[in-house]
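Missing here is one protein chain; the remaining ones are kept as they sit in the complex.
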Amino acid sequence: MIGPIISSGIISPAWDNIFAVLLGMGFGFALESSGFSSSRKIIGTFFGYDFVVVKVFFTAAIVASIGLLYLSYFGLVDFSQLYIQPTFLTSAIVGGIIMGIGFAMGGFCPGTSLAAIGVGRIDGLVFFGGMFMGVFLFSESFSLFENMFYSGSQGAKMINEAFGISPELFTFFLVLAAVGMFFGAAWVQKKVKKVEY
Amino acid sequence: MKKIKNDGSFYVNPYLGGVMLGTVLLLSFYISGRGLGASGAVKNTVAATVNIVAPQHVEKSAYYCQFAGGDKEPMSNWLIYEVIGVLAGAFISGIIFNRLKFKVEHSPKITSRRRLIFALGGGVLFGFGTQLARGCTSGAALSGMAVLSFGGYITMIAIFGTAFVAAWVLRKNWI
Partner (left out) sequence: MERKYTILAVLLIILAFGLVILPKKKEQNEIDPKALLSSVVEKSRYLSVDLVTHRIIENDPTLLLIDLRPADQFKLFALPGAVNILPDSLLAATTLELMNQPGKDKVLLANSDLISEKAWLIATRSSVTRIYVMKGGMNEWFNTIIKEKPLNSAASSSDLDLVSFRNAARQFFVGASETANTPEKSKVKEKVQVIRKAPEASSGGGC
């Protein structure tokens, strides 16, 4: 079965939304059970008392990257059919910065706020509600940002291309970097003043 | 080996959580050819709502018209279903680990009210940023990293880099 199995027709597209729900459930479960329904646990990375964000995020990215590359190698996945979002450099950076501020203020991101809502956290709900306003604000003032929104287009560029190395080699270096970060995180966590959370 | 947080709640080992998340992400690509996401659902809901209230406005808007208006069905979208799943999955986890509780989680050094104000403000900013960057930490950063997308990595670095600085500025709220 060559993935992606819906677009290659092995399973009919009617199943797409069903899988969406199932995958979402896996997503939500993984997030909540790791502790992402707690904003104070999430924000711990930035103060050194709980690096759960680093550990979960990078482990997930590595598992998925390695998995996809192996599957691609063995012909089980057609990498060219996977959605790689196009790079719009300016808006990617500016949007990321604004999100970073929002993250530090709210202690959530959309996915984690959903996990929080799922277990009854009102701050998660308020955060998510705020997002609607933010999206609305942007859409209404779009003409002000239209130029920035479309500038810096580089197509569906892959990060290994920026370094001129193969995807596999990049992933290898990423793994080394991540493992370094994990050990570093453990070290920092030992040294940091205990925080009641 | 239980890992006890201060309020007694059990969380799974983060690396295990990461493997779980990574596996779901991998399956998402394998099955649907796309990664996970969250902000897209918000965008589609906003576009659909505006379309109900003011369809001509949607048609004229260079932004909304990409997602709503005409015969587009923004609410019949993969992400909407995925988000429903996220809520359900989190709920199930909450049941299993006994974390279901209506509360406002905040540092003991600030009030609930302050926490909610910042949550709201944070959400507004985050929602705004999400449109500019065409994604959030799940869709652009995490899923982008899984397929080695350059834009995904850039957004991830921008988010976390900025958050480090901003969190320190706002530390009174947290520690």
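Per-chain residue numbering starts at 1, and chain names A and B are given in the order in which the chains are listed.
Note that contacts are C-beta pairs under 8 Å (C-beta built on N, C-alpha and C of every residue); 3 or more make two chains touch, one makes a residue touch a chain.
Worth saying up front: this structure is predicted, and the values here are computed from it rather than measured.
Screening B:65, B:88 or B:157 against the full complex identifies B:65 as the residue touching the chain left out.
From the set A:48, A:86 or A:120, the residue in touch with the chain omitted from the display is A:86, counting the whole complex. In the full complex, chain A contacts the hidden chain through residues 62, 66, 69-70, 73, 86, 88, 149-150, 153, 155, 166, 168-169, 171-172, 174-176, 179, 182-183, 186.
Convention: only the chains that are shown with their structure count from here on.
Between the Cα centres of chain A and chain B there is a gap of 8 Å. Residues of chain B that touch chain A in their complex: 5-6, 9, 11-12, 14-15, 17-36, 38-39, 42-43, 45-47, 50, 61-64, 76, 78-79, 81-94, 96-97, 99-108, 115-116, 118-140, 142-171, 173-175.
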